[in-house]
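I'd like to ask you about the structure that follows.
For this depiction, one protein chain was excluded, whereas all remaining protein chains were kept in their positions.
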Amino acid sequence: MSQPNRIAGGQIDDKHALSFRWNGRNLTGYAGDTLASALLANGIRLVGRSFKYHRPRGIFSSGSEEPNALVQLREGAAQEPNTRATMVELFDGLVATSQNHRGALEWDLLAINDLISPLLSAGFYYKTFMWPKAFWEKLYEPVIRSAAGLGRLSELADPDIYDHGFLHCDLLVIGAGPAGLTAARAAARAGCRVILADEDFRMGGRLNAETHAVADMPGAEWASATCAELASMPNVRMMPRTTIYGAFDHGIYGGIERKTDHLVDSAGKPRQVLWRIMSKRALLCAGATERSIAFANNDRPGVMLAGGVRSYVNRYGVAPGQQVAVFTNNSDGLRTAADLEAKGIAVSAVIDARKGDAVIDTSGRKGLRSLRLNDGRKISADCLAVSGGWSPNVNLTCHHRGRPVWNDGIMGFVPAGDLPPGLSVAGAANGTMTLASVIAEAHDAAKMIACDLGHARGAGKAPTSSDETYEASAIWHVGGSQARAWVDLQNDVTTKDIKQSMEEGFQAVEHVKRYTTLGMATDQGKTSNTLGIAIMAAASGNAIPDTGTTVYRPPYTPVSIGAFAGRSRGKDFRPFRLTPSHEWALANGADFVETGMWLRAQWFKRPGEAGWRDSVDREVAMTRASVGICDVTTLGKIDIQGRDAAEFLNRVYSNPFLKLPVGKVRYGLMLREDGIVYDDGTCARLAETHYVMTTTTANAGTVFRKLEFARQCLWPDLDVHLISTTDGWAQFAVAGPNSRALLSKVVDSMDLSNEAFPFMACSECRVFGGTPARLFRISFSGELAYEIAVPARYGHAMMGALMQVGEEFNAVPYGTEALGVMRIEKGHAAGNELNGQTTAHMLGLGGMVSRKKDSIGSKLSERPEMIRDDGLRLVGFRPVDRTQMLSAGAHFLEKGAPADMAHDQGWMTSVAYSPELGHSIGIGYLKRGGERFGETVRAYSPVRNQDIMVEICSPHHIDPEGERQRG
Amino acid sequence: MIIEHPLLGPRDAAEFVYLGDAAMIDRPDGMTVDDTGMHDYMYLRDNPAGDIRELWYHEQGDRSWLVVTRNTITHEITKVELARDVARRSGRSR
Amino acid sequence: MADIKLTAATLSAVGDIDIAGNRIIIRDDLSLVSVATPLGGEDALKKTLTAAFGLNIPAATLSSTAKGMRAVSMAPDAMLLIFAHATPDAEMHVRAKLGGAGYTTDQTDSMLAIEVSGPATMAAMERICPLDLQHGSFGKNASGRTVMEHMAATIIALGDAHFLLLTASSSAKSFLHALEKSYRNVIS
Partner (left out) sequence: MRYSAFKILKEALTGNRGWKPVWRHPEPNPEYDIIIVGGGGHGLATAYYLAKRFGLTNVAVLEKGWLGSGNIGRNTTIIRSNYLLEGNQPFYELSLKLWEGLEQDFNYNAMVSQRGIMNLIHSDAQRDAFVRRGNAMRLSGADAVILDRDGIREKCPFLDFDNARFPIQGAIWQPRGGTVRHDAVAWGYARGADERGVDIIQNCEVTGFQIENGVCHGVETSKGPIRAKKIAVCVAGSSSRVMEKAGMRLPIESHVLQAFVSEGLKPVIPGVITFGAGHFYVSQSNKGGLVFGGDIDGYNSYAQRGNLPVVEDVCEGGMAIMPMIGRARLLRMWGGIMDMSMDGSPFIDKTGIDGLYFNGGWCYGGFKATPASGFCYAHLLATGAPHPVAQHYRLDRFLRGAAIDEKGSGAQPNLH
């Protein structure tokens, strides 16, 4: 298949043809091509439409700065919008389409926008679309939204996987052009651990695109020889296809490595890896980016950056046009003509702005056909190579909010002194624009870094190279035409927009940027920012340094969101914590619920049960009637030991703890220092200096953290030691009137009678003939109940064994729902009640906060608004019409009171259906609730379409005296 | 960020949990402090734009509470100490 | 119910995993006992530990070993003893030997020990472990606690590209999945 613009030479492998599809056409390129070079080789110039005016656009550059050639790569779920054709390594089977047009690319219906462009001047949308009011969401905005945006997401889940990784090095070299290669080699030879990263798939940077010589060989050859040397060194990691996208604190750099983007299929491997690189030092060798000149209709397909033209000619063996003109304001542009001519490509004109020549307009609707010069000449050209000078790639130096400074010598912003600590800059990124000086600077910088880091081995000598001069001039904008001259190609910002913005008072750089959207497109203004600032300076009459710069922010080039997420998606979003009886529950009909990271059995469905309520009602009823078993391992367990453990507990719990005897458990109330209830649980004294604290499932980690804070920071000289044993013990609640009978068949030789082992007793023991265990007589259900713990490895067997032993009692396993029902029946507060807004007074536990001692939170819990007599209290509720179901989240209103916030009396925190009472019950907070038993109030839940009358009662719906648990 | 743990060397700040100003160590005695004193301890902050001494907890590590001196404008860290040592120095034994 | 005996269930039922010559082995033969140093009792514990097990108190980032036992620093005033012990009374065993010189807590059931080795190990660990595991930085017996894929983990270097990992037992399945995934992501 013919590639009309393919020419000889370059670093492509013309033995290795690759076929690909572009907008449905089958085309061929070669290994070593990018999609952009292959399109150009095939004579394709029109590749997309601009953002706002839908102007025809072609390939503008050869690198990651590309503003125009954004395509949709791949198909179906793998479709990837806004992909720079210049960065896509061609592969066999590649499929790409153009984007941002309605209808065919060649006949985009939205090109109408270009015709009405005077209406769409800077900020036009702020000044209209306001009438009639309702039309904004219904008409104007949908139209604007559908026209905006660029590419399209597939709306299907990303089929690829991603990974993260961590790397450590002495020196991170960013960019593998002449500076980066030189620096990496010098530092590596000196003994540093070096990472060399470059966004390109072929290292060498501009050496691959120019005709320079290094160490007496062609630059590209030297680059590949140097890469080979570096790759052979054990202290060097070569990372092509890796963009260092951000500089973060303390030497951490973000890198994105494209692992399989150059393959037709990722074969189950991560498509990209996001690296967190911890470096002692970093050296930015990111080169420079060429910019354009603002002249009328400078955006047509065929208008390209001169450096890009040289890349296509020298590296890719592609002629970007048959008749190329060159327009330059600096010495670099002239080389383009030489390189083109060396390849036998016709150069129709060299227009040197420094001599007063200029292009003032262009023509050619879907591709450049000719130029008009300021001397009136009309020149035929299908490609114009423009060079408006080079802007150092200072982006990373600004990621800590450093501001670059203007350098008149190179007409560009160069890094200032306020770099991220540990970062230095060498080469063109530093404003050093000629090859020999770039190499020398990079070599010296690397040597100095190696020396600073204590690596004194010989760094060797810097290679010799050809050198050239670089002269830049301050020619930014060519007048002489009424037509628009583009500054920001991607966001369609023209010189007129900038001028209008300034006339309207938007004069600060940030104002211009925000008003016109200059530099805010997907290229972050890589080719437009400097030009834009120069135009602003000219419009205001200020010098460029006084005009300012914008802030560059990470990422350097856009990074897929999937890569940032890494593996954490789907079921792998967060780890699962499984209870010891998980497998047993799975085999016995359990439905599971996520509580934090844990999966807990919610209920155990039995055959014939139609819905979850059937299962839960049965579990509650059978537990209360006989005995039920529930895995409560998820409750936090903290082993507390030390001579001062009692004193410590006395300071962290608000109720007294000094006198808890060995072998006893006490309920403990824990406040935050601001006096709000934080957590509650039990604390058992196993031995003189040994306690086990339990916490709620949700707060296990944070309670531990707070206790460590108290231990290390508040009372550093108490002898107390904490260790979490949550995962170590499988703990089961055994509840119900037959729990004692059941357990007496489980526990080895221990008297479980009420006298020997009363309510709130605890003991270490053994079960089933020798397995170590702990037994606590505590009850969350209000029944006679125990919690028994065995080492977690026996948890699975223990659950089965408890059920086996319990068979004669019709024991049931119960899940979190039944647990919840029973605690609501008992009026125990749990997560819904302890939501971080609750005082001890609200719970009716004000008396538990001891005033005889200082404990965390005790002081601030006494502030006046927190102990108001007319404040909220936890009380119980039942529907006046017992057939009605209560709804959690309902607010309470007095009968006849208006439904507004001023009359809000509180809210229902938790509700359940009580099988024992035969109706719905609830608990909740109500103003002066404690004094209002027997009253009725409205439970108003408009979002549930519910409004019912409820009777206020004690929160202890069942066994208010607590006789069962003590029996 | 990287925190130079005094015992473990450089560690990614992602291993740590942040609490805030190290003045939280100076908790007044609840039995003797007046209302304002406890309020000021709990609620008021210097919140400096510059160096701050602050508490970080090495939750995914050795469970140490650290006092880190860090600049809130540049994020530069100039000192890291074990909070327990700081607490003892400020007279918090017993 | 004298006929019921509780049997231990662990993830070793999953079996050891071999991925292209890399091995992930569940070490449920190892017992773990944490020993906290009583305030002011540092010297006493040091002496007792040496007398009882021939072990030194481990440095913060370097485990100590003696006679089949390894001590790993877990906190400034706490270490973990790792040793093979068949019955569920490892803590009692240590407590008896230390005679009150340290506060002991059995952690055998709190954590799972996993041994990894093989040619892709360094590359696989790079994907989940934030610590610098290069030999020069993390040589034999080096140890550290950190976080991997949202899970707390302790890593100990047993040799070149050969590590012992400790992870919370409740999330051990997810941890194993993460490890396996790391290997699969890096092998070709």
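As written, the chains take the letters A, B and C, and residue 1 is the first residue of each chain.
Keep this in mind: contacts are C-beta pairs under 8 Å (C-beta built on N, C-alpha and C of every residue); 3 or more make two chains touch, one makes a residue touch a chain.
Since this is a predicted model, take the numbers as computed values, not measurements.
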In the complete complex, the chain left out here touches which of the visible ones?
A, B
Given A:N26, A:T128, A:S232 or A:T883, the one touching the chain that is not displayed:
A:T128
Full-complex contact with the absent chain, from A:A8, A:A157, A:A267 or A:A610:
A:A157
Of A:G636, A:G675, A:G736 or A:G827, which residue touches the hidden chain?
A:G675
Please pick, from A:A8, A:L119 or A:L658, the residue that touches the omitted chain in the full complex.
A:L119
Using the document's contact rule, name the residues of chain B that touch the chain not shown here.
1, 13-14, 17-21, 35-36, 39-40, 42-49, 52, 54, 70, 72-75
Residue list for chain A contacting the dropped chain reads 51, 78-82, 116, 118-119, 121, 124-131, 133, 136-137, 141, 144-146, 148-158, 160, 162, 164, 246, 248-249, 252, 254, 274, 276, 399-401, 496, 500, 503-506, 508, 510-511, 514-515, 517, 521-522, 524, 553-555, 558-562, 564-566, 568-574, 576, 593-595, 672-676, 678, 831-832, 835-837, 860, 863-867, 887-891, 899-901, 904, 907-910, 940-944
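What we mean here is this: only the chains that are shown with their structure count from here on.
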When A-B and A-C are ranked by contacting C-beta pairs, first comes A-C
Taking each chain's centre as its mean C-alpha position, how far apart are chain A and chain C in Å?
32
How far is the middle of chain A from the middle of chain B, if each middle is the mean of its Cα atoms, in Å?
27
Residues within chain C bordering two or more other chains:
130
Can you list the chain B residues in contact with two or more other chains?
12, 63-64, 82, 84
Touching chain B in the complex: which residues of chain A?
248-252, 276, 278, 400, 421, 673-674, 701, 705, 708-709, 712-718, 853-855, 858-860, 863
Contacting residues of chain C [partner chain B, same complex]:
60-61, 73-76, 130, 144-147, 152
Touching chain A in the complex: which residues of chain B?
1-2, 10, 12-13, 17, 19, 24-25, 27, 29-31, 33, 35, 38-39, 42, 55, 57, 59, 63-65, 74-77, 82-84, 86-88, 92-94
